[in-house]
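Would you mind keeping the following structure in view while I ask a few things?
Shown here: the complex without one of its protein chains, the others still in place.
Presenting chain A:
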Amino acid sequence: RDCQQADIKYLSGWKQWKRTSSKSLKKVLNEVKELSSYLELWRHDIRSIEGKFGTGIQSYFSFLRFLVLLNFIIFILMFSFVTLPTIVAEYGIFNSSFAKIPPKNTEPHCTVYKPSGNKGLVYFYTYLKDLLSGTGFLEVTSLFYGYYTIDAAWLSVLRYNLPLAYLLATFAYLALSLLWIIKRSGEGFKQNLVHAEDQFQSYCNKVFAGWDFCITDPNAAQLKHRSLRYELQTDLEEERLKRKIADRTMKEKLRIYSLRIFINIIVIAVLSGCFYSIYRATVFSQENSNDVSNTNFQANLLVQYLPSMVITLANFIAPQIFSFLIRFEDYSPAFEIRLTLMRCVFVRLANIGVLLFSLWSQISYCATDKCKACGYNYELYPCWESEVGQEMYKLMIFDFIIILAVTLFVDFPRKLLVTHCSCKPVQWCGLQEFGISDNVLEIIYGQTICWIGTFFSPLLPAIATIKYFIIFYVKKISLMHTRKPAARPIRASSSNFFFLVVLLIGLVLAFIPLGISIAHIPSSKACGPFRSFNTSWAVVPDTILGFPTGVQQVLHGIASEAFAVPFFMVICLVMFYFIALAGAHKRVVEQLREQLVMVRFDPIFCTLKV
């Protein structure tokens, strides 16, 4: 401080002013940062969870928060570009009107679509049934694709091309999700790439520099103590396991590898069983829900929800089997979690794929010539996009109900039983631990449904936002009151990156059904903004034909092979360059590490001399 004060005397007035202004700017920036961290959603809740249960579970909750925000943004996107113009045009606000051009060149029988919104006197339970399965009065609202049967909207004098907007908004929300997830996983990826599993000096770093000297609240101090303890215990546990793995003999290795192969075969058998049962359930549900009209309320609802129930059952049983099997495979805890997670991911996402595939096989099943003229089964599915939207809606609602029901009817009674009944079997069961992988898979499954379903049901992201918002509080309460801390504390940093990778897999898997629906399956002629086009994608070439010739030529040039092949090769070269750069960086880091270890021994001579 004396030096600083002496310095100040010698500096001129201008430099003094610069110094004081930079200091005050730093102060202002710090305060803004603090303020913005207060605005962060659920900051306090997540911190307290981190302290009590470790960083692994905390990463689950911050992942949930990320999904809430993502869904909210997607909803805003779809609402402002698709729903809002439609509503404005239909109700004639701001002197707007809409144009409904009847499709030319199509058979008239394809365009018959009479959604039976509830007319006249209906029983009360019909509303409940409609709410739960998306039929009836919900089918004609803006929730589903069938509402947007407008070809162009005129807002005062501007012509708003709704079909194009619908398609572009779909691409936009997919691209936005992709970019946001990649950006978020970027930090984790960098860390994973440069730092190998065994961190250099991790123990010293944690012990000497672990305490945050800015903590002023005793509660926060308690939380920090606990999280430090968890981290140290995790590291020590992993090290012990690594030593155990390195000490294995050849005979043991052989035994373990053959056991692993056998268990993988069992896993594949389980998966095939799940897929087949989902296919049969979907076919059965579609056949029967279209035959019976209004006979038995409960039976009808049961049949409607049959695919969702079978999927949920499969999603529940398969992970249990997998986590039971993985114990025999003797991996390190981190790898165990990842492998079980990968298997469960595959089960859940492939289940949705099988459901959609069986739906499509029903929709495009065409026996008669009349049907072939439309391209899809016009009798049963005059507006097939709404049907798919309804299935996605049912899946989402059912998923939500199951999560609430499990928390209410399984977790809390179990806690009550364990605290009040002291008989041996109950105490042996004990409280459940918070299964991170199961819960993460649940929400990724829900998010994939949302991504696929948003094209068919533009308001689905809003439902997803509300659903995840409620789930956050439900899970938090369930965690605080009915769960015990994990026996094996799990590290979060690499788990965080892994969740995002799995979410990315879900997103890529969502591209496939959407791509097929948009580009391959003929859009329904009776409803929706793509009535006058063969497929939903056809609106893009149509719009391009409306551009001036110069722009058309440029776009044709970009899409042609003469451009695409060199472009692809350039991209490959750039990618190889970056991969080589990353490899070089990694090698440099390793070399430096080795040098440091060498340098350690040099000072010995210095100290000995002294």
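Rule of thumb we're sticking to: contacts are C-beta pairs under 8 Å (C-beta built on N, C-alpha and C of every residue); 3 or more make two chains touch, one makes a residue touch a chain; residues count from 1.
The working rule: contacts and distances are computed from a predicted model.
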item: Protein that the absent chain corresponds to, by UniProt name, given "Gonadotropin subunit beta-2", "CIB1 protein", "Protein HGH1 homolog" or "Phosphatidylinositol glycan anchor biosynthesis class T"; value: "CIB1 protein"
item: Residue of A:16, A:80, A:141 or A:222 touching the missing chain in the full complex; value: A:222
item: Contacting the left-out chain in the complete assembly, out of A:203, A:276 or A:563; value: A:203
item: Per the touch definition above, residue among A:236, A:410 or A:544 touching the missing chain; value: A:236
item: Residue ranges of chain A at the interface with the undisplayed chain; value: 1, 4, 200-201, 203-205, 207-211, 213-218, 220-222, 225-226, 228-229, 232-233, 236, 239-240, 596, 600-601, 603-604, 607-608
